[in-house]
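As you look at this complex, bear in mind that one protein chain is not there, while each of the others sits in place.
Naming follows writing order (A, B and C), and every chain is counted from residue 1.
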Amino acid sequence: MAKTALITGASSGIGRGAALKLGSEGWHILAHGRREDALRETEELVRVAGGTCETFAAEMGDMDAVAAMAERATAPGRLDALIHCAAKFTYGAVSTDRFADWDLSIDQVLRATIRLTAHVLPAIREAEGAFVYICGPTSWLGWKNHAIHCALRHAQAGFAKALFEDVREDGVRVTLVHPGFVNTPTVKDDGKDRSRMIQLDDISTMIATAIALPNTTCVTELTLRPQRSPYI
Amino acid sequence: MAKTALITGASSGIGRGAALKLGSEGWHILAHGRREDALRETEELVRVAGGTCETFAAEMGDMDAVAAMAERATAPGRLDALIHCAAKFTYGAVSTDRFADWDLSIDQVLRATIRLTAHVLPAIREAEGAFVYICGPTSWLGWKNHAIHCALRHAQAGFAKALFEDVREDGVRVTLVHPGFVNTPTVKDDGKDRSRMIQLDDISTMIATAIALPNTTCVTELTLRPQRSPYI
Amino acid sequence: MAKTALITGASSGIGRGAALKLGSEGWHILAHGRREDALRETEELVRVAGGTCETFAAEMGDMDAVAAMAERATAPGRLDALIHCAAKFTYGAVSTDRFADWDLSIDQVLRATIRLTAHVLPAIREAEGAFVYICGPTSWLGWKNHAIHCALRHAQAGFAKALFEDVREDGVRVTLVHPGFVNTPTVKDDGKDRSRMIQLDDISTMIATAIALPNTTCVTELTLRPQRSPYI
Partner (left out) sequence: MAKTALITGASSGIGRGAALKLGSEGWHILAHGRREDALRETEELVRVAGGTCETFAAEMGDMDAVAAMAERATAPGRLDALIHCAAKFTYGAVSTDRFADWDLSIDQVLRATIRLTAHVLPAIREAEGAFVYICGPTSWLGWKNHAIHCALRHAQAGFAKALFEDVREDGVRVTLVHPGFVNTPTVKDDGKDRSRMIQLDDISTMIATAIALPNTTCVTELTLRPQRSPYI
């Protein structure tokens, strides 16, 4: 029976990359995203790569939708991995006119992460499976105009580090992936050189290898940087 | 004219310690807490120490109360420091029956921190003042059964590190204080040796010294540990 | 033409594991160690695994031997990787009767690392190759009775992090590998459960995968921990 991974943020970027890679290795992919059309593209690409795929459209800021997605993902009785790539980027100064946006960011990035984890944890534990969280250097650095973003990235990292202590005895891995600048469709084409960024396949290869190790070992942190400047 | 500090969590522990120390150095203290009676004790102790004190009772999980407190604190037109000690400790396994408690923790620890900061930032900027956030080793470590606590402590640290980049040019300090095990009233007396913990006056002395430096220098991080084992 | 890796500390443990893994993937291995007989075993094992292997016996504390090894390793004109696993463990209290041992540790761990790197850097740069340094959690933590060990592990990590900034533009990777407790022959069998430690093949797999990425991406840090307690 194929291993199954729930991959959030799989309608593009790192999540789609992970879907294609694991799909090509025979995993059954549960692809989450917000946009139905993009998810159907992911589904088709996973099939072309040799895998099978189901899709879930959900807003990560909607806790009922998160619960429903987790319920569907765990219903078949087998879930081997949660690859959590969905994110929301929050930019700007600390200011009282940003509260609504911050609330949304907190819900999408922090509440969704911890709730989704809690929902699928029994199934992942049953499978002695893996949690993979895509984080990044803002989980240990403070950047100007990124106070909320840094807060939420730090939070994800803190959560994942502690989660490993909770679940290691049960054979469940927890891997924090810290990519630098990645060549994703959301990167703006304002003169940037995409060939000097981390490529999606590079991250996917490392993730797939980490979660395929026999579970004597857990890759707890994995930091990737663009080989060449100017990107961090 | 006396310098003024808004100190959250001042009804006991580190917050009250900071209130007494700054009060004794001539600061006017705006003491926040949840319990009116404990705040009145703080007020009296600050007076005995030679300072002046006003009190604000507010639930940090109530964003309207946070806004109201900030409005009162900035109304007189002078606010030199926010010493943010209010906290909520979240303990336990990652589990779906904990969501209500987590929501409360997120509100009290993260939303309250970032909103209160945003509310008072214009006044602190005007005063070329200081932000001090009490954090701790769970802001960089992951501890078993502390996943939400670690997430929220990491979040505070990430927020503070980035905030410094935003405000340093304006002469506003941001200091992260990381105490290990502190002798506070909330520590359980189950055979613990309080004399081997960090004492409140030790932290207060370091905070008071840091924010009194001429503002060529910002003490960005300050880590304190109990001198003797067994506490971390 | 086969890729070539100089692997130090290849007479056992992580170094031998890396030699077998890369050998099995078609690399030509230059295996360094102190003991000739153990090196011959490594050589034979690499051949069985499908690779080719040469051996260099050298004391890492002897800077002339380090230079001679580097000269031999770079003589054929091709060197694609230095996998630096040779180590010396230094245990004990800080005391004036330990100076001779510390001097040896400094030579073997720090001077050897930076000199060997400098010697082979032109060849690695020519090949757009990779440096891999085996380090560990003592490169960021302080452990009781490990002051010199922690100093030297920190030093290696600091060197590697800075080296990446020097060479990234030339397409040279620098990877820090931080394994927790590894099942190596040097582990004492005093009731320890080897099945609960990191296995050599797990590390080798991650290293081999990291250095085989197309060089748009550098895996700068890779932290591995034993999945199950009690080991760190």
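Definition applied: contacts are C-beta pairs under 8 Å (C-beta built on N, C-alpha and C of every residue); 3 or more make two chains touch, one makes a residue touch a chain.
All values derive from a computational prediction rather than experimental measurement.
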Review point. Taking the complete complex into account, which shown chains does the hidden chain touch?
Key: B, C
Practice item. Can you work out which residue in C:72, C:146 or C:196 touches the chain that's missing from view? Key: C:146
Check your understanding: For the chain left off this view, which of C:159, C:181 or C:231 is in contact with it?
Key -> C:159
Review point. Taking the full complex into account, what residues of chain C touch the chain not shown?
Key: 63, 93-96, 98-99, 102-103, 106, 110-111, 114-115, 117-119, 121, 138-166
Check your understanding: List the chain B residues touching the unshown chain?
Key -> 164, 168-169, 171, 173, 195-199, 201-203, 205-206, 209-210, 213-229
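The rule is short, and it goes like this: only the chains that are shown with their structure count from here on.
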Review point. Are the chains arranged, by touching, as a line, ring, star, complete graph, or other?
Key: line
Practice item. Could you grab the centroid distance between chain B and chain C? Build each centroid from C-alpha atoms only and quote it in angstrom. Key: 45
Point to revise | Separation of mean Cα positions, chain C and chain A [Å, integer] | key: 31
Exercise for review: Any chance you could list the residues of chain C touching two or more other chains?
Suggested key: none
